[in-house]
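The other protein chains are all here in position, but one chain of the complex has been omitted.
Let's turn to subunit A:
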């Protein structure tokens, strides 16, 4: 996986709280056995009416928001099911960064493992970001993982917290399993001791 260092792009706003992974990708699209091609099903029940027509009122359906590579949303984004199909769909659709007030734990991990940067900002900071709109899009944001900051076109800078270990993994795009396999001796030792001690 390529490392994630910086990203610049405009942001679409999904101004809702508690967006669950059933909304991000409904269950009928979880039946594939590969990781590719989930983008067309992203937010499927919100994007399309029952008759298959596009729902013009859905935030992400305007021609301009389709260009966005950053998603700005509310609190508890990605709650519910552990389905990793959710970040696969977001990434395949074109989102590289998600900025939210908070994330559900499993979803947050799933993003990091797929090279999507989940950023937590406060409600006020997210409101400030939304002041710099061009039509339905937030004008270009520059995201820098190493510096842990988001900068808008106006030059306002928003700092975010990020776990140092997962930051390193994401910056370098390292394969986590390869790194863990280097711990083979420790894993073996643990197993041997557990068998002895029960």
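Assume a contact is a pair of C-beta atoms (placed from the backbone, for glycine too) under 8 Å apart; a residue touches a chain by one contact, two chains touch by 3 or more; residues count from 1.
Basically, contacts and distances are computed from a predicted model.
Participant: What is the protein name, per UniProt, of the chain that does not appear here: "ABC transporter permease", "Substrate-binding protein", "NADH-quinone oxidoreductase subunit F" or "3-isopropylmalate dehydratase large subunit"?
Facilitator: UniProt protein name of the non-displayed chain: "3-isopropylmalate dehydratase large subunit".
Participant: Among the options A:18, A:47 or A:136, which residue touches the chain absent from this view?
Facilitator: That would be A:18, which touches the missing chain.
Participant: Please identify which residue in A:8, A:55, A:109 or A:140 touches the non-displayed chain.
Facilitator: A:109
Participant: Taking the full complex into account, find the residue in A:8, A:62 or A:76 that is in contact with the omitted chain.
Facilitator: Final answer for the missing-chain contact: A:76.
Participant: Given the full complex, what residues of subunit A touch the hidden partner chain?
Facilitator: Listed in rising order, the touching residues are 15-18, 20, 22-23, 26-28, 30-35, 45, 50, 74-76, 79-84, 87, 102, 104-106, 109-110, 113-114, 163-166, 176-177, 180-181, 183, 186-187, 190-191, 194, 198.
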